[in-house]
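My questions all concern the structure below.
All protein chains but one are shown in place.
Right, chain A next:
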């Protein structure tokens, strides 16, 4: 399977640069950063063949990759939409109305938490504290935070996504 899965040459160069940060005998330390690259390059989630490929690259056993990939919340273990709406629901965001934001997204997109819209565009994934408590309520979309949310602001963001105009990276 791994013959069909391979990083682009420029990503491989990045992998090389990452592994150089750690002593040669501790290549495994590059695992989490490399899984971030893999998730980004291979469709937004970590399929088993992708994880096997990463294991091969870092010269570790596949199980060492699986146990890490399943531990950390940022790694998706099943397919997700193009835009993953990670809305914080922890205390400080709740005080500022995150319940309303989550409810609004569910109603607008007709999905529950963890589900993806039929067109494959949006996934709702409630999140635990993302360190934006002073700018609550908030959500993460790709690389960036969207803060001080209102339902109007959420609508505007969703519209930008539909137009493909919202930067994820």
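To be clear about the criterion, a contact is a pair of C-beta atoms (placed from the backbone, for glycine too) under 8 Å apart; a residue touches a chain by one contact, two chains touch by 3 or more; residues count from 1.
Criterion: contacts and distances are computed from a predicted model.
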item	value
Protein name, per the UniProt record, of whichever chain is missing from view ("ATP-binding cassette domain-containing protein", "Esterase", "NADH-quinone oxidoreductase subunit F" or "Simple sugar transport system permease protein")	"NADH-quinone oxidoreductase subunit F"
Listed residues A:77, A:95, A:118 or A:156, member touching the removed chain	A:95
Touch residues of chain A, complete complex, unshown partner	21, 23, 26, 28-33, 35-36, 58, 60, 64, 67-68, 71-75, 89-92, 94-96, 127-136, 140, 142-144
